[in-house]
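The complex is shown incomplete by one protein chain, all other protein chains being positioned as in the whole.
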Amino acid sequence: MEHMGIEKGRLHYSWISSAESTKFVEVVKEVTDAAKAAGPNTNFVKRYMKEAE
Amino acid sequence: MSGNIDRIKEIARGLLETEKVDVVIGFKKGTLPVMSEPTIIRKASDTETLIWDATCRLNLCNYLTGRKDRIGIIAKGCDARNIVGHIVENKIKRDQLVIIGVPCTGMADKKALSDLVGGEVTAYAEAGDQITVKGPAGEKTVSRSEVLQSNCRSCIKRNPVIFDEMAGEPVEELVLENRFADVEKIEAMDAGAKWGYFEELLSGCTRCYACKNACPLCYCPTCFVDESRPQWVGKGTDPIDIRTYHFLRAFHCAGRCTDCGACEAACPMDIKMRAFTRKGVKDCVEKYGWETGMKEGVRPPLDTFKTDDPEAFIR
Partner (left out) sequence: MTLIRIAKASWDGGLEKARKAYELIGPVPEKDSHKYAVLAEGQLPDMGFKNTKLSPKWVVFPQSEAMFTYTLDGTKENHHILQEVPAAPGARAVIGIRPYDAKAIQLTKMNFDNKDYKDPFWLRNYERCTFVGLAINAPSATDFSTSCGTGPFAEEGLDVLLVDAGEVYIAKVLTEKGKKFLDAAGFGEDAGADAAKTVEDLKAKAEAAITSKVSYNKIQGKTIMDLYDAPFWKDVLFGCINCGTCTYACPTCWCFDIQDEVKGTDGVRVRNWDSCMTALFTHHASGHNPREHEWERTRQRFMHKLKYFLDKYDAGLMCVGCGRCVEQCPANIDIRTVCNTMNAFEPGK
């Protein structure tokens, strides 16, 4: 995805067991923080919708 | 390379006469000088129409999917690698096939040929390693290596890896200095530049899907672009829909693509969409030591797992 021009930090992979609640909370926090930091990805908004706004 | 044609015809004729196969899939002369047309031969006498030259760009493995009959198929290096993939992925059975291998010295790029003569090519001929074309700027003769498709310049296997008959002497494999220089150039860009690079690359794409339809890998009964319940991707000309299509196609090809170049050869708009799939080829070589279709019976890397698979990207 990065190769195609999607910024680092928009895509996350993790492997969390159902027993790892602490890790789950940590990862969710990290992912949402990273998404907020990256801001809205307007590249994926369609033309018609951009025109409407 | 066209010297192999007599041998190809002889083998094809023999296979049909002895009823070892029901059909032979090959190429016949096209109606345009720089084109050939994939053809299916059912009668031994029709093998005379077969040709073999640097216009046989399409990947004939594409015509095997789901066939139930016994098939003789003419295969250059990349076609043969895709046939291996097809067998691994159960799209055809090995014992249905008689593979007529043809060592390949590369296919001629249509655009390079027309550039040579400044427009429409009106005549095309091959003699040994020489290609002669005629057009508005007169007649030009070049060696084949000067007009190769870009995938043929970075080819890793010109001699078929799998075959039952071989129609020609093996050719020397290429010695490649830096096989992925093109991919590295893109890798060095920042995210914005990459986005821009692919935006420019895809401008002009009409979503005709010639790239996926020419691709032997794209055999899904219903492609995600045609999925309507629910719909996955918009069908209009919105740039993000066009890009989504190319993104997803590239992912589907990762670890399965032989870089045969049929997609680019098929594109009517001259879009170089191998810029997407080449990244998958490179990653599979670097991360999994994987080259597609080189060995029968081995499943592609994204289709299997090993305990030592790289997983640094997983948190």
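When the chains are written out, they are named A and B in that same order, and each has its own residue count from 1.
Just so it is clear, a contact is a pair of C-beta atoms (placed from the backbone, for glycine too) under 8 Å apart; a residue touches a chain by one contact, two chains touch by 3 or more.
Here the structure is a predicted model, which means the values were calculated and not measured.
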Item to check | Full-complex contact with the absent chain, from B:Lys20, B:Lys93 or B:Lys235 | outcome: B:Lys235
Checklist entry - Among the options B:Leu32, B:Ala125, B:Val142 or B:Met189, which residue touches the chain absent from this view? => result B:Leu32
Item to check | Identified contact with the non-displayed chain, of B:Ala12, B:Met107, B:Val183 or B:Ala210 | outcome: B:Ala210
Checklist entry - Since one chain has been left out of the picture, which residues of chain A touch it in the full complex? => result 45-46, 48-49, 52
Checklist outcome for this item: Omitted-chain footprint on chain B covers residues 30-32, 35-40, 42, 58, 62-63, 111, 119-120, 122, 203-204, 206-210, 213-214, 222, 226, 228, 234-238, 265-270
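Following the convention adopted for this analysis, only the chains that are shown with their structure count from here on.
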Next on the checklist: Averaging over Cα atoms per chain, report the distance between chain A and chain B in Å.
Outcome noted: 35
Checklist outcome for this item: Per the touch rule, the chain A residues reaching chain B in their complex are 1-8, 12-15, 27, 30, 43-48
Checklist outcome for this item: Per the touch rule above, chain B residues touching chain A in the complex are 186-187, 191-198, 234, 238-241, 243, 247, 250, 276, 279, 313-315
